[in-house]
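Could you have a look at this structure, given as structure tokens, before my questions?
Excluded from the complex is one protein chain; the other protein chains are retained at their positions.
Then we have chain A:
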């Protein structure tokens, strides 16, 4: 039976889709049969980040409305053997996502996969609620700034109250905090909240820290999940996240400003 993981945040633009793509790819690279689902109906970003936008024929909404079979909508990733993408529709509105429909899709996917990764839309309305409802675990993506932390706090409350696990009185959804777009230099300059600040405010176990990096932009422009960007900090950071998620111990990296060496300073980097 698959484990369902929602990637959520409350606030928009913090790195949920970037994380969903990288994390799902990382699980697949470890050999797990993984599917990543785009719940952001009307925007449809995940397929772009995964580089499969031209292979989208049917989507989640078609499946929910009975216009296509699940098998027809699942797109096999071109880089990872075990990874599938379930894209969403750009043309339908959010009401097309019904809770019965989502439940049916989840029930079918559960038997086929090890992990189901749900990329949530921003906000705390129905789309975000649908994405988190079935979750067994949640990765709450947060940027080191006050409004993002507040929204993460809010979504943590909603996870504790409105998920299927909460409604049925089961073991609560397991929460993970993922701090992204972390810029140690700006933290040092006092422009951003520090890792300690965020941990103290949210009090949720930390899964990892993803540094701010222009590699993310290159990756998304090429449709390559960031975890495949060889020799980059972000790829390494996302690999650590996957490892910790699977229960391995990894020290935190990329949380201190890079010290520029004497010669580099002298001759220019």
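Here is the rule we use: a residue touches a chain if its C-beta (ideal position, glycine included) is under 8 Å from a C-beta of that chain, and two chains touch if they have at least 3 such contacts; residues count from 1.
The rule we apply is simple: contacts and distances are computed from a predicted model.
Colleague: Could you check which of "Amino acid/amide ABC transporter membrane protein 1, HAAT family", "ATP-dependent DNA helicase RecQ", "Probable septum site-determining protein MinC" or "Carbon-monoxide dehydrogenase small subunit" matches the UniProt name for the chain that's left out?
Modeller: "Probable septum site-determining protein MinC"
Colleague: So which of A:153, A:197 or A:233 would be touching the chain we can't see?
Modeller: Answering carefully, the residue with contact to the hidden chain is A:153.
Colleague: Among the options A:201, A:215 or A:255, which residue touches the chain absent from this view?
Modeller: The one listed residue touching the chain not shown is A:201.
Colleague: Could you please point out the chain A residues that touch the chain left off the display?
Modeller: With respect to the unshown chain, the touching residues of chain A are 124, 150, 153-154, 156-158, 160-161, 201-203.
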